[in-house]
Each structure stands twice: as structure tokens, then as C-alpha cells.
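Below is one structure, written out as C-alpha cells, with a few remarks after it.
For this depiction, one protein chain was excluded, whereas all remaining protein chains were kept in their positions.
Think of it as A and B in the order they're written, each chain with its own count starting at 1.
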Amino acid sequence: MAEPVRKPEPEPQRELNLIGKPFRRVDGRAKVTGATKFADDLAFPRMCHVKLVRSRVPHALIRSIDVSEAERVPGFLGHLTGKETPIPFGILPVSQDEHALCPDRVRFVGDPVVAVAATTEDAAYEAALRVRVEYEPLPTISSIEEALATPEPRIQDYGDHGNVHKVVSMTFGDVEEGFAEADEIFEDVFFYEGNTHLPMEQHSAVAVPEDDDRVTLYSSTQTPHYVHRALAKVLELPASRIRVVACSNGGGFGGKSDPFNHEIVAAKMALKLGRPAKITLNREEVFYCHRGRHPVLMEVKTGVKRDGDGARITAQRLRTALDGGAYGSYGVASTYYTGALQTVTYELPAYQFEGVRTFTNKPPCGPKRGHGTPQPRFGFEVHLDKIAAKLGVNPADLRLGMLAEPETITANWLRIGSMGLRSCIEAVVAGSGFRERWGQLPEGRGLGLACGSYLCGAGLPIYWNHMPQSGVMLKLDRSGGVAVFCGETEIGQGSDSILAAVVAEVLGVSLSDIRLCVADTDLTPVDLGSYSSRVTLMVGNAALQAAERVREMIAKAVSEQLEIPASRLVFADRRVFDAQDPEKGASFQEAVIAAEARFGTLATAGSYIPPRSPGRYRGAGVGPSPAYSYTAAVVEVEVDPETGLWNPLHVWIAHDVGKSINPVLVLGQVEGSVYMGLGEVMMEEQAFRRLPRHLSSALVHKHPSVLEYKSPTFADMPPVTTYLIEDPDPRGPFGAKEVGQGPLLPVMPAVANAIYDAVGVRVDQVPIHPHMVLKALQAKAQGAEPRFGPQRFPAVDFGETLIVPTPEQGGDGTAINDYREKLRSGMRSASGTMMSREEALKKRKLAALTTDLKGAK
Amino acid sequence: MLRLPAFNFIRARTLNEAAAILAGEGAAEGESVRLVAGGTDLWPNMKRRHQKATTVVSLMGIPELGGISVNGGVNIGATTLLDDVVRHSGLRERYPAFAAAVQSISSPPLRNMGTIGGNLCVDTRCTYYNQTEDWRRAIDYCMKEEGTICWVATGSPRCWAHSASDSAPMACALGAEVKLVSTAGERILPVENLYKDDGIDYLAKRPEEILTALHLPAVAGRCRSAFWKLRRRGSIDFAVLSVAAAVWTDPAGIVERARIYLGAVASYPLPALEAANLLVGKKLSEETIAEAAKLARKVATPMDNTDFQTQWRGVMVQRYAEAALREVAGMEPKRLAPKHGLPVIG
Partner (left out) sequence: MNDLTTLRLRINGEERAVAFPTHHTLLEVLREECGLTGTKHGCELGECGTCTVLVDGRPVLSCLALAAEMAGREIETVEGLQLGNELHPLQAAFADLGAAQCGYCTPGILMAAKALIAEKPHPGRDEIREALAGNLCRCTGYHKIVEGVEWAAARMRGEDWTPPAEVFYGSPFPGED
């Protein structure tokens, strides 16, 4: 394989002080002493407590609301209904379909209808139980198939048609030609059940009215900036009069990334009553907030051509159908994400993706760790395992022989930067003894391999704008302390520590010299939030810029004072000194004093905007990222062939993190991802029950509790061996890439593949319950297909597909049939020609270089 | 936070005081009284409002109800903490399977609160019932509380909530007894007679009676016992199936007496009589065990009201019965592992 074309890595000027070595996280002490203030830990004088009265019917028009009984509860203070919150909101500009309180219609059990406030939480709950709401029931929809087959009544009055929220179809390259070229065609159908984040902290929001028409909201949110925007819209207040402070989140995983109705209600109630108002959700309500993993049905068709000892993919068509629940949430993005990242792991010269998201009368699905990509990744990696088995190729060799190359542009116009997947695979294969042991273990024991890749931040913000996606401000003064201001939000992933470490590294100070002020829309520059694994790269780069700017000022002042060329100054060990004569220099505090005297009050800012992506077609906004992380995992399982019971015994996982800022926290993210992935494949399920229709119209969450929504305990977690692969990415701060989400992706398919190795049956769905394994084993014993899983993909009209010529075809990133684009005659002919593979690869690298040049401008 | 409703709380000092309150002496109109010991069952149920009380009487301040004494058999006071049962070396030596059953209950902190009396009397469970007030309104309630239909079997005239105690099937298998006390006096019941096959009215204990102690009989002859519990996770979860087996053999290894009880697959600890009887007069061989396990499966009717797929739980009755009896016989376990939690005691 040809050497990849690489941008030269930035040469470190000196050994790093801090970065790359394990250090105590900056919020560590507060978190182990109980000092960290989560939103529900806040209390204010005269604070009232608010409860939401949620719909107990799955789909209905609201006929009447009677709060007279509630008003008689001692301590009752007031209430709100949807009439007072008529303005809709939503995380995406294209789906502003939620209300703080439903004005006229409810769409799932748990939709909020009335808010009541009282002096105590006891009284608020008693009052909430006494509110009477009369409903006029409407027919309900509970599944993807039902939504596709039931256009009326519509759950939402927008969307592509009927109860179809969004249809996507796009074709990159000549897929039919690819299938024709293939030696063999493989087709599979998979199903991935929905599951939820289950953060240990239940969402909480406290609103405090201040002055006239000002309100501060403290909330457990991953995205204070988006909450700020939603509040301004719904409260009809200028954004400058609203302050949102994100408290440390007690776990997020994507579940606190939307603006939520309870947050808006708290603010509205505080303004209405003129006193602080708190809403803390109970665990059941957290299940109704949801925004978790979409249930997805998938169909994968892949053409494969033998290539020496291995094989290569000639074309792939992926179809996905998502159960979105009752609202949009991030759903349009989620739909695109089920198709976007198939191309960044293995060479995929021609690719067609078709996706559909449906509305159902269930809590809305949204972004959970891996957002939209774990489902198709599961399908793809199990599909590859089947291909390997059919071709008689070791699954590791099959993958190693078809890896996407670094510094190239994929068929769907994603720009791959550094790509450490080869090292990842080699690490877990060697660590687990995969080559010697796969296929060789006794019956009931098996090994499975799978890979994955994830974004380091979405290339585009959620609403269209040209402003920075992350901003950092520094203030230094004669004390020698460094104050860092940034809108980033600590959700446990260690973002505060990244921010502090980058600044401390550049200025050569210790972490204890840094004071952070974060996640406060009044005081900190905007950062879009803790989602899409964007913080390390984007906040890190903004911090890097701000710190380098102030370092330059300090260096100039010290250089003038000590008459040393600024270029020779080193910032380390809380000193600024001459590289050639380390004795000669100033303490950091003296250096800051010099700079403050020389320049006046010291403050700098840094900001980060991701490079423009080469894709220009409709939908090209989902998938691009400044960099991609890569992961490979091998899981060993034991399976009892008599019962289908299975257990994971060991996980080997290697993650290409680019460069660890703090390896001990990186390990924590990897291990946590393995845990959550195992939870999904072993047991976690956001499942619903519809009661017999002749007796009831109920459609309820099956088990909205921590006890019955099963999540693994200490006793269920197998040993994990983690390898950190450091392939620094030129676009990451110090080469760093993400680690919070990517390592989850290979876990579920590695388990499914290991079960196949153990007992020779396929379970093509997640979670893999023991009865499914047993059913497949029984089928195998009877000579039927040794498989458990969905039989077919539903019939969907995906409409006219968007035709996007690939870089290999000489495309320019646009679609030739996009109604917004003028058809360019040259493109049409280009889309039909196939170049030689070598020629095409050359051209792709050229395109990658060109993009770099454009990005550099 | 999900909170308790207000109630009148009385910390009884003596058994007589508790019994008198329970008998309604001095009760006001409309007053409903419930007993509480560890609170790990009652408080969640009251928070979700599917159990109600205007007065709650705590038994935890009554000294005579706590503690374990060994005299041939073992007597366990009703308010003895589950963890203290597990830790009691004399008890563990004599009844290792009983200790294992108690150790499999929920989680370590919960076992520091829950009591043996509470576990024996633990409310039957069902995924249509163990839900919040708001959730249960969304299904118009169920037969067990405030509703009219059993949603597990909609044509059924009875409630199918399942027995949720881990100590109960094992106590039944060992032939244990419980002591019930009221103002009218006391009586001793074999544990199996404490339970009724009804999800709502699941205890033969009269409302005014207090369960004060569990007595495990002296182990006569060669008795071996085993407890296997199936649950999703290695901790916290209730059983979705348990098998408790006790087998008495003569010196030649011939089975003289056998008792097998199944947990969580009926509204009470379900005796597998035919399976047990089959063993009597025989040696425990691979074949007899397999045959008995098949018979055990026949009596169980798992319902769709807990975790795991229903039909598969039926399969597991046979597998776990077989596994428990193999353990009793000292045979190598087959591959499947019980979800007791990690095997660490003391």
C-alpha cells in the first residue's frame, strides 16, 4: 500500500510539561468530597417546587383542564398551561415542534400538559395528582411499519408525508456498476432496538428571576447555548436578558443535549411567580425525556470482489428505517448519521444510502453516544463477519485488506485525516490471540472482532452561522493566576481538565494556577456544547489559540526586559526562561507583571471554526468532521448451547485517540464506552407495551425504572484490556482526537461475531437476549437458517435519489440532480466514466491536498 | 424526587404494642395500618402509591424480634437484617443454600436494611403493578390495585402477580416454620402454608397477625440443598425464576425425602411435587435428575410480567431444576452459570 500523503506534524518545541501524562482531573477534588454542585443541589430563598402533569394517554386532543382540586392543596402557588407557552421550540431549526406545555394535543404518555408550583415538592406532587385533564383520544402508532402504513392521522403536521418525518436518498458513484463488477453479493437485514442514556442524575433545572425581565436558569444540560436560544424564543425575551448556567452534569451521554420543556417551564414559572422555581425530574420522567438511541431496521447489500488473499468492496447500498418517537429532536441529523460514517473505515468506492425516519406515539429519540452510527456500524461489522466466513478469510485480514486510507476523501466526500485503524486492529488481534484462537476454541467459546469510527465534532453547527463553534478567553494579571473563560460544559468526560491542561501546557504553568469559569452564557464565550465529541478538538484548539496569543505578549515583554530574543524563550515549570541559558529568566508571575506593564490589562481570546468540508450536496452537512477517531475491539464470550445464556469474558479494545491529553481519563472514556456498549448488546432496551386494543388504548413505556431498565452492575462487567493508539492528527490540539463515543461502536458487533464463533449462529439484532440465541440454535439443529433476526426491510418509497459523483469519478462535491444546483454539463459525463483504480486514488489524494490548501487560506 | 405521602408513624417498643395497634385498638375511622420493618418493600410501594396506609408501625424498635439463635434448628427473628443472616456462621454451616438464597436478594446496601420477615412477606410483583401512580393511571390501573383487569391475562378472574421472595422457596424446601402473633395469641405455620396462590391475597397471615420469627428445623439425616436464581444481572434484580431443592438421603444414597420449590413463576412458592416424588426411593442419577427437571417444568406457568421472554423462562425452569438437583447430587455443573452474584461470603 502506498504511503499516505501527510501534512507534516507540528514539531514540538520542547518536551510537553503536562500533556500525555496522567494527572488528577481539575474537578476531581470537588467530585470526591461532595462539593460539586449539581443543579438539584441548588436552593434559593423563597424557591418554589414545580411538577409537570404529564399526559397519561398516548395520542389525544386536550379537551379541558381543571386545576380546582389542585388549588386546594396547602402550599399551592400557581400553575401554567400550554396557553401560556404557545411558541414552539426544538433543537433543530427544521423541527421546531415541541412546546413547553402541550397547547392542544398530546403525542405520547409523558408529554407535559400542566405545570403546578407549590412551596414544597410534596405539595407540588400532591397538587399535580389532582389536576384533571380530559382528552379526546386519537389513533396511535407504535412501530416503524405501522407508521409507514398509517398516513393519517398525522402525529406531526409537518414532515415529508404522512407519518414519515424525513426521507433521504443519495447515491455516490456507480453502485449498479459496482454490484455488476462484484464476484459475490451479500444481503442482510438487521434490527437495533432503542435504548436510553440512563444518566445517574435525573435532569433538574432551577430558574431565578432577577431585576426586571431577567432570568437565570441553572440546569443539568450539555448544551447551555442551545437552551439559551430556546428560552429567548419561547419567553419572547432578548437573549441578553437570559442567563443559562450549565451545572456539572451527573452524566449526559447525549440525553441532556436538547432544550427541554421542563427547563422552559422553570423559567416561565419563576417569571410568573416572581420567585425561584425548581423542577427536578423523577426517574420515570427521565425516560420520557429520552432522546436516546433510535430503534433502526437496516438492510445492507454489498458487492465483494476477491482480491488476492482478501477481498474488496465494489459497492454498498444501505437502507435504514428509524422509529423517531413523537417529535423531531435531532432526528433529521440522526437519520443522516445512520448513513454518513459507513465510508470512513473501509474503501467504499460506490455507495448508496437511503434512510427514513417515522413518527410514533412514544418519547422522542435523539442522540445517544455514537448518535445514529452504532446501529449501521453493528450491521456493517456483522455483515463483514459473514462475508469473511463465506469467503474463508480471517475477519481481521479481510478488514486490514480494505482499510480506507488516511488523508483521502471518501465517496461521500468526507475528508479523512489521520487513520490509526490498522494499528488498532493489530493491537487487539495480537492481544487477544485472535489469529491463533479464532475458530479454534471449543464449542461455547468464541472470539469476535469489529471496528468503528467516530467524529471529533460535527463540522457544522446546528443552526447555520459563520461564527466560531468554540471560544475561549484568558485573563491574566499580576497575581500570576490565569483565569480561563469558556462556554464548555463538564458532563463527566473531563472537558474542564482538557481546557485547563491546554492552557497550562502552553503557558508552562501548573493546573493549580488556572481558574476556570465555564458554561455560563453571561460570562463565557459561546461554546456549542458537549455533544458530537467536539470538545477536546474544538475547545482545545480555541484554548490553544488564546494561550498562544497571550504567550506571545508575555514573551515580547520578557524578551525586552531581559534582552533575550523572544524565539528563545521557553515557558515551563512556572517560569519563562532562555532555552540556551535556563538560569536566565523570570518567574511566570514576574513575566506576567512585565507583560501587564508593557501592554496594559492582559486578555486574549481564541476561537475555533472547523475547516470547510469538500461535500456540497444536500445532506453533506452531516458527517464531516475535522478528524475521525478509530477503534477496534475483540470480545471473548461464553455461550451455553442448551439455554442461549451468554456472558462476555474479556474485551480487548484499541482506540486511536490521536494523542492523549490525559491518558488516565482517556482510559476511563474507553472503559465507560465498552461498558455502555455491553449494556446495549446484553440487556438495555427502551421497550413499550400496547395493551389489547379491544380493552384499552394504552401505549406505555414498559418499565421506566432503574430496576427494570437493565443496566450492567459491577458484577456484570468483564475485564477490559485497553490499548491507546496515538496517531496524532494535524487538526487536533497536540494531535488529540475524540474518545468519548467511538470506543462504544465496535462492542455490539464484536459480541455478535463472538457468539457466532462460539456456537455457529447469528443473532442479527441488539440486544442479544438468550432466547434469541436459543431460537437460532434450535433452527440450526433443525437444519433451518441458524439465525435470529428481522426477516425483511419494509417497503419505502425513497423518491428520486440524489446523484453525487465521487472524487474518484471527478466530482466536485455537488449533486448533479440537486434542484438547488444548476446542472453542469461536464459533470454528467464525468459521473459515467470509471477511471483505473490507481488513477482514481491519485486523484483523490490530490483532492485531499487541494482541500488542505483551501482550508489553510 | 419521588417522595412518600404523609402518614402517621409509630415506632412500637413491644410486640404487644404493635399487635394492639394492628388489631385496630384505638383506631380512628378510615385509618389503615401497615407494618414496616426494613422498609425496602413498603417505602417504594408507598412512594409509587400502590400500597397505602394512614398509619405505619415500625417493628425495628422491638428487641425480641431481632437476632439468630441456634439450638438444633435455627431461629431467626423477623427483624434480623438479611446481611446478618448471611454473615451468621452457624446458620451458614447448617443451611448453606438458605444463606445463598438470602445473599442473592437484591444488593449489599439493601441487605443491610431488609429483614428476613420482610422478605418472607414481600409483596408479589408484576410489571403492570410496580409502577408509579402516573404510569398506572395510563393503563387505568390493574386488578391488584384499584383496577379491574389483570393485564397479564386479561380474561383471568385472578391476579397473576408473581412471588418475589428468595428466602421463601428455600425455607419451604427446608420445611421451615414461621411464628405468627396477634392479640389473640400465636400460631406456628409451615412456611408453605403462609402463602396462597393469588397475586393479591398472597399471604395466609391474617391482617392482624405479625410474623415474628422463622424457624429452620434441625437437619436430620443426610440433607443436601441448593438454590439457583435466574436474573438478568449479577446484583440488584429480583428473581425471574428460582429453584430451591432439598433432598434427604439414606446412607446408601437413596432419596428418602425431597422438596423442590420454584420461585417467581407463580403467585406463591410453587411446589414441584411430582418432580420431588419421582426422586424418592431412587439414587440421584443423571437420568432421574433429568426426568425430575422435566416434571418441574410442567408445573410452572411463567407469565409476561417480569424480565426475559416468557417461553424461554419455561425452558429455564427445566434447566435450573436440573442444575439445582445436580448440585445437590454433587455432580459437575453444566456450563450455564447462576446469576446469584459473585460467590463471596464472609
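We adopt the following convention: a contact is a pair of C-beta atoms (placed from the backbone, for glycine too) under 8 Å apart; a residue touches a chain by one contact, two chains touch by 3 or more.
Being a predicted model, the structure only gives us computed values, none of them experimental.
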{"item": "Per the touch definition above, residue among A:642, A:671 or A:818 touching the missing chain", "value": "A:671"}
{"item": "Selected from A:143, A:249, A:394 or A:589 as touching the chain missing from the view", "value": "A:249"}
{"item": "Candidates A:77, A:198, A:645 or A:802 - the one touching the absent chain", "value": "A:198"}
{"item": "Full-complex contact with the absent chain, from A:296, A:724 or A:750", "value": "A:724"}
{"item": "Positions on chain A where the hidden chain makes contact", "value": "22, 24-25, 27-38, 40-41, 43, 122, 197-202, 248-253, 282-283, 423, 427, 430-431, 491-494, 663-668, 670-676, 705-707, 711, 713-715, 717, 719-724"}
{"item": "Absent chain, residues of chain B that touch it", "value": "1-9, 11, 38-40, 43-44, 47-48, 58, 60, 83, 106-110, 112-113, 234-236, 341-344"}
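Criterion: only the chains that are shown with their structure count from here on.
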{"item": "Distance between the centres, which are taken as Cα means, of chain B and chain A, whole angstrom", "value": "44"}
{"item": "Partner chain A, residues of chain B touching it in the complex", "value": "1-3, 5-6, 107, 127, 130-135, 137-140, 149, 151, 154, 232-238, 307-309, 311-312, 315-316, 319, 334-337, 341-342"}
{"item": "Chain B contact footprint on chain A (complex, rising order)", "value": "54, 56-57, 109, 121-122, 125-126, 129, 280, 282-284, 444, 638, 640-645, 647, 683, 691-692, 695-696, 698, 700-705, 707-708, 710, 712-716, 769-771, 774"}
